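Heads up, one of the protein chains got dropped from this complex, but the rest are sitting where they should.
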Amino acid sequence: MTPQNARFAHDVETLVMAMPAAQTLQLRFERIEPGEVDLVLPYQESLTFRPGQLQATPIFAAADFAAVSAAGTLLPAGWVNATIDCTLKIVGPADGTELVARARVIHAAKLLTVAEARVYARQAGKESLCATMLATARNLPPAG
Amino acid sequence: MTPQNARFAHDVETLVMAMPAAQTLQLRFERIEPGEVDLVLPYQESLTFRPGQLQATPIFAAADFAAVSAAGTLLPAGWVNATIDCTLKIVGPADGTELVARARVIHAAKLLTVAEARVYARQAGKESLCATMLATARNLPPAG
Amino acid sequence: MTPQNARFAHDVETLVMAMPAAQTLQLRFERIEPGEVDLVLPYQESLTFRPGQLQATPIFAAADFAAVSAAGTLLPAGWVNATIDCTLKIVGPADGTELVARARVIHAAKLLTVAEARVYARQAGKESLCATMLATARNLPPAG
Partner (left out) sequence: MTPQNARFAHDVETLVMAMPAAQTLQLRFERIEPGEVDLVLPYQESLTFRPGQLQATPIFAAADFAAVSAAGTLLPAGWVNATIDCTLKIVGPADGTELVARARVIHAAKLLTVAEARVYARQAGKESLCATMLATARNLPPAG
């Protein structure tokens, strides 16, 4: 996929990491390519439902931030986007030392972009699938 | 709907409020009836994407906890449940002093329960719709 | 909800019933109000997975046509709409003499409208829930 903004990686990372929610979740980008993003959410006791097991909310967060960031890599400079529709299917425990969400764009249009994400629980370099998401982001031109 | 557990309200509230994630999100039950739950998530700067606006993650959290709790009110004593499938559609800003998620069960079976939730941004007693969710919870018998 | 087109019921019914797919499915509107539609899909052996049981496709069809029609009742004259996103949860058998899908709008905006539908299997005046849907329709202004 061809980016419309040469600085897409810088712009997406800067935008997301400025969000208080992204800082609270301690998100970290591992890879940013045109239409593809890998995002890490480290295990935090405060986000579990019991010790060692992350609750659905951080699983959603990892998938959602990865999907909307992947969609964002294909936007023109100055545009932003926001999730309007997410379906999350949880298929395994979220019990590693961190979650890694791998997202990629399925279809990018001017107004709406569809992306998917897989979320893996990672421990000692081994990954096991814990969830999959389909998401739609709405694209917004620069205000003005 | 008829509860199978006379202490359903106590059991659901105790189970959820013992979760670290529920405490981090400062969740508070406002109403627990058979098959219906209203749950409050107060505004927290740490969960915003910019000042005054909650990010999608706390919207999901309010809807998901409310839906799974509503489903939980109809379980036999000792059973627990967990979300396996959520679809969230965001339709308005999450900008009040708190979110209130109103959930109710659509269909309860032995193994799987389907519930819906509406999430409202509340400010000075006025509520505006910000999202709707359909969720499926898996029901698990007591271990042992 | 307030319609923007005084002839909304006529226009929605005419538009839908002109579609070959609606005729194939033998759809019939039972009620059309602003933001709300009840739609009937009669049992047809050709749409079953085994005698007496409709397959998921006609369940989807009833829910989808009802939801997009409910959304259509709130559009200005001359606008049309199309489904872009549907989540269908099937919770019971589709085994009556007809399906009735009851849809209503959750949120209507200029560009996108969110609606929900419940699908019931109806037999001798008794209805049992067989599915629930959340749908998003995209709204399109008159061409030209």
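For reference, chains read A, B and C in written order, and residue numbers begin at 1 within each chain.
Keep in mind that, in the parts below, contacts are C-beta pairs under 8 Å (C-beta built on N, C-alpha and C of every residue); 3 or more make two chains touch, one makes a residue touch a chain.
Note that the structure is a prediction, hence the values are computed from the model and not measured.
For the chain left out of this panel, the touching residue among C:12, C:32, C:74 or C:90 is C:90. Annotation: of C:13, C:38 or C:64, C:64 touches the absent chain (contact as defined above). Touching the chain that is not shown, out of B:6, B:111, B:124 or B:143: B:111 (per the contact rule at the top).
Touching residues on chain A toward the chain that is not drawn are 85, 87, 89, 91-92, 106-107, 109, 114, 116, 118, 129, 132, 134, 136. Interface residues of chain C facing the missing partner chain: 19-21, 23-25, 45-50, 54-58, 60-61, 64, 82-91. Interface residues of chain B facing the missing partner chain: 84-85, 87, 111-112, 136.
Heads up, the rule we're going with is that only the chains that are shown with their structure count from here on.
Between the two copies, chain B and chain C, the C-alpha superposition involves a rotation of 180 degrees in steps of 5. Over half of the residue numbers found at the chain A and chain C interface occur in both copies, marking it as a same-residue contact. With centres defined as mean CA coordinates, chain B is found 23 Å away from chain A.
For this pair, chain B with chain C, the centres built from the Cα atoms lie 28 Å apart.
Measuring from the averaged C-alpha position of chain A to that of chain C gives a distance of 33 Å.
Touching of two or more other chains is recorded for residues 85, 87, 136 of chain C.
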